[in-house]
Every structure is written in C-alpha cells, then in structure tokens.
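Complex shown without one protein chain; remaining protein chains in place.
Up next is chain A:
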Amino acid sequence: MEWANDKSKGGVLAHLERLETQMSRSCKNLEDPPRETAESDLGTKIRKLRCLRDKLRAEVKQRQARIKASTANAEPDQTLEISEQEAVGGKEENMKAILQAYRFTGINLFASGLSGKRTSRGVCVCISTAFEGNLLDSYFVDLVIQKPLRIHHHSVPVFIPLEEISAKYLQTNIQHFLFCLCEYLNAYAGRKYQADQLQRDFAAFLAGPLQRNSLCNLLSFTYKVEPQSRSFPFCARLLYKDLTTTLPTDVTITYQGTDASSTSWEEQRASHENLFFTKPLHQVFTSFARNGERLDMSLVS
C-alpha cells in the first residue's frame, strides 16, 4: 500500500531507487568484521567448494544439453526477460508482460508444460509434468502481482524446495523462477513415475518392497534378473543427488549370492551398474525381463 502513496514523490521508480540505496546502506552496516577462527575458514572453504561443484555440474549439464540440442528447443536465457521496469510499472503492464512472454516463446513454453491464466489478483500458473511422453500430475502456483511479487497459494508438494527457488528468483526473474520450478517438478514426477512403474510392473523381480522417500531420490531394493530364479542375488542403491535429473548420480550394486567366486556375477554386477546409470529404472527391468537368462551385452552402450 505504501508505494501507491509515494507515487506523488517522484513515482514508483524513484521509490524503488530509494529502497535500493537504503538496502545497500544497511547491508554495509551489517557486514561483520572478518572472523579469524579456523571454523569459519573451513566453512568458507566448504561453501567455495560447493560453489565450484555446482558450477562444474551446471557446465556438465549445459554441455550435455548442447550435445542433445535440437533447433526447436530454445535455452532459457534466450527467452524474454521481464525487466524490473515492467515488473514495477503497474499491475496491468506486468501481467501483460508475463502473458506476452508465454506467447513470445510459444511452443517452447508449452513444450515445457507451462500455461497461465489471469486471475483477479494476478496469474495462476499451471505446470504440467511429463516423462517419456506420459502426462503426469499438474501443479499450480497462484501469483499475486504486487511489489513484492508473492505466491498466494500453490499445490507444490512440501518437500520440493519452493521457498529456496522463490527466494532466489521470484523477485528478479519470474521466468527463471518458473523454469527452475518446472525442472524440479518434472524431475520429481519422472523419478516418481519410474519408482511406481517398478513397483507395479516388476514386483516379481523384487524381494520385498521398494524402499523410497518423498522426493524419490534414494531408492533401495533387492532384485533378480531371472524370472524363474528363486533367489534375489543383487542389492541396488540408487541416489539422485541432483534433484533436476531423472537418472541417478550414484549407483551401487552389490552381489549377495552364494556363488561369489564366479566372474560372470562380477561382470553382470558391473553391467547392471552401467545400465542403471544410463536408462530409466523400469526400462532396465524391461530389458531384464526380455533377456531372461543372459544379459545381452550389446545393450550396454
């Protein structure tokens, strides 16, 4: 309500400028003198290493994406950025800008499952998720066009880091916020789909229930590859440390059968590891089912 009144004192932009200078002033005041304890040094080191790791991960992903790149898919940073000016200049313009952005990037956005509808207070964004051409759940985020932009209510599951993503991007780059959220939700939906498929269609290959968690980023199960075999010789532990992917980042397969001496078990174990790294979970089991006794080595590519 404040900013509406301040319109007389040089407009909304001037008000924002004032807020900005206020903020940078108070930031300077809050800067602590550097602490020279070993603990804070280690902490800083950890943060730097994490930063570097994230940068490297992002680079790897970018390169992978470039390799896969088709002309139809534009990269996020090519799409229309809503400048701060537009974000500030009244409700009407901002909504127009957002909706224009959707139309502007056209197919790309719809391909990524984003659609929006104007509401009395802003826009309600619908994020549809899909995996391998199967349409999965849709999630909604109802945005109120105010300064600051805020989320009125949403249907994003509580274990998806929505607060984190909003804190980083909501105020400065709405599109990136939506793309980021889209990434997380699609990846979650994809992982969940794989885990559900495994439980539903390949229960016969598993000894006991599939162990999982809310994000489906840690899966643990004991399995066999021969449908007629009575023992379940392999133990799998799949970790998905990158919440924006649908393939695991860590795979550990252990052989717990009695015939530990035979080298073929070791070969199988190693090839399974590779399979789980490169193929979706249920597809791995589809190939187990299809090949019966011997794993076709040509699948491992």
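To be clear about the criterion, a residue touches a chain if its C-beta (ideal position, glycine included) is under 8 Å from a C-beta of that chain, and two chains touch if they have at least 3 such contacts; residues count from 1.
Going forward, contacts and distances are computed from a predicted model.
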{"item": "Name of the absent chain as recorded in UniProt (options \"Centromere protein N isoform X1\", \"glutathione transferase\", \"Fibronectin type-III domain-containing protein\" or \"Essential MCU regulator, mitochondrial\")", "value": "\"Centromere protein N isoform X1\""}
{"item": "Which of A:Leu218, A:Cys235 or A:Ala289 contacts the chain that the document leaves out", "value": "A:Leu218"}
{"item": "Contact set of chain A toward the excluded chain (per top definition)", "value": "47, 50, 115, 117, 119, 124, 126, 140, 142, 153-155, 158-159, 211-215, 217-218, 220, 239, 241-243"}
